[in-house]
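With one protein chain removed, the remaining protein chains of the complex are shown where they sit.
For clarity, chains are labelled A, B and C in written order, and residue numbers in each chain start from 1.
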């Protein structure tokens, strides 16, 4: 690259991870990235976060795995994945052909297992690991690590001890006080936080009188949850010093900017990839327009402006008429 | 009434509170009921649950108090109300002209204050009190009573000690484990549970770079939250023995039935009153049609059918084609 | 005065300028009841997003034909959808809502800006042809399709634009003091942006002329039930949707 992408105006550095745009992808919503190359240029995505990967292959849940809800969807994939071995042998070499950072979302059933996956993935071509301690769809592990601060911290420590990569802890919204969780993973050494994973929900088929999803409950994502996600980012941003990757219902550049104003240093698009498969690239253009409109040079300048202690806020445009 | 409303097919008895239909109204979304008499017959609503009432009048929050979100809305009214005195003097006499049960939603800043309001409202014309221990929009009280089991129990006990009316405890969804909360209020003597109150959320105006709501955060309601609400009802219904009044995003009869299949013995319509001011009556007709379709005599027969131990489930209609 | 939920058939709509449209809908129950200053609450589609109804002032009524007119700015999700509805489509409309203007003035002056000119149009109609004067302020000539709408209703039309592209340069305040002094008006009716309404109300109080303002607050229900629109009035809490949207200037404690 002779010239930085977008003149470097969208470049961000998340705890050492250099991204050409602040936009990554929600794990599990972008496959391994390769499924989307017909629609966008992977190198114009800030980073590709791939599907949750475990030590061994996993088949996930039986029965119906997804269903739409008002402005959202429930899923109970149950972390189906081909396993770390397969990923390293077949997927990573393909991803390495692209000049884009790769974040691997990982999960295990015990802290040791998390550590083992992290160690396995401590290879060239993987730029960061994101610890999924918040999946509502697997019984062992998953949600408990995401709701008990000490359990979460233990997982983070196990991963940190086993990798030289940057470590992101992904938080669950299904807690009374997310700030406690955020502080716990920060203290345990997480380099960044990503949030939010899905909200636990369910849907009942009233004619069959049974839950629609094979796993009974599933994770709610999409625009429906955005107000909750922005609120949680807003709270955590005031409590921790490590960067936040914000997500939950981002459908367009404006939504992404909302998260950044609330304190996220980067964002991820999840469910939106299903609706608009080129969205992870498209958002960059909307961000540039926003920077122009607000006379800002770099996207980092807007991070946290809406917070109470909101560093220099920019002049108020668009006064109510 | 010579003939019971709807031949009694929709009649339910919630811990002694007899309702002609299982449909009541979400507190704060139906005013004092009187605002809706142009649109529906109040006597065809199962019960009227009125706006949260406190000992003294309260002015609520400043600034913008509501904003739409995808398939939902945020509000930060902040429990503005004219106070219990005014309610007893001016509103209750009006409501008493209708042959419909009245549930008064109450809140206070201390357990003693909750008790005092309950005592004041222990009068003829009030059929039940609903304890709001879950309002996200007031700083003192409100949410803390809704997230700490012992605090919730204390409020319930204070109210029970001060009223002869049926007591409903209204739960907050903003907790890690709602079952613990439900069991706490049950053990403290609550006669019924209503759930859910709103999810805490926020929205940021990206041009003004400030939160939209005067109170920064607000409560998310409407169809967006329905999957979360149904999941919570489904969990609590398996854990307690007192009846549940289910709510959160009900827009039509089908949605109401979803809650009842998940274990709610009655339901409340909230945000939907703003969209379709006759909805609390209209839903009854959809319920009758459902009973006919499923060869059921009384609406109570469908309560909890979708639960795992789902009492006798009815034959499966509508098989996937 | 009773309110209804009506399924109103769209009769037609037309473009007023690049961001403003006028729509006529058939809804005899509401047309029969509505008085100037009242508004309606419109659901633009059946989906859950957009979820809430949107409030629009009644800009005119044809009782004979059973229609009402709304004039709206295409600004966000719902108004974009509204701009696409076709003749024959049905809209769910709740109304009429709120309280209208006091109609006892002998010599009324209407003052409006932006979409505030929509409810005032119905007011001009209510006072009858040639019985009102109107002072309107806009950003530029682009907004002056309004003069065409008022031409046949008001006697004198006074104009100001921020850029001076038509009429007097400045805000309505550039003309108002003189009009109040020399026009012999016994009541001023103002609807527009808050700074305009506040300035006009103050000028009227000073000049000893009665003044009614039409407030706008974010509304969820429009029925007085949700308290989204509640604010401080002098000595009491008021709900803009139910106690208003029209208030005497001196009733307003919080703009």
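Brief remarks on what is shown
In the analysis below, a contact is a pair of C-beta atoms (placed from the backbone, for glycine too) under 8 Å apart; a residue touches a chain by one contact, two chains touch by 3 or more.
These figures come from a predicted structure and were not determined experimentally.
In terms of the touch definition stated at the top, the absent chain reaches A, B, C within the entire complex.
When the whole complex is considered, the residue among A:73, A:102, A:156 or A:171 that touches the unshown chain is A:73. Of the listed positions C:16, C:45 or C:207, the one in contact with the omitted chain in the full complex is C:45. Even with one chain removed from view, chain A keeps its contact list with that chain: residues 28-31, 35-36, 38-39, 51, 59-60, 64-68, 70-73, 75, 77, 80, 82, 222-224, 251, 271, 273-278. By the touch definition given at the top, chain B reaches the unshown chain through residues 70-71, 223, 320-321. Touch with the hidden chain on the side of chain C covers residues 45, 47-50, 77, 81.
Quick note on the criterion: only the chains that are shown with their structure count from here on.
The greatest number of inter-chain C-beta pairs in contact is found between A-B. One inter-chain figure worth recording: chain A and chain C are separated by 46 Å, centre to centre, where each centre is the mean of the chain's CA atoms. Multi-chain contact residues of chain A (touching two or more other chains) are listed as 70-71, 223.
Under the contact definition stated at the top, the residues of chain C that touch 2 or more other chains are 48-49.
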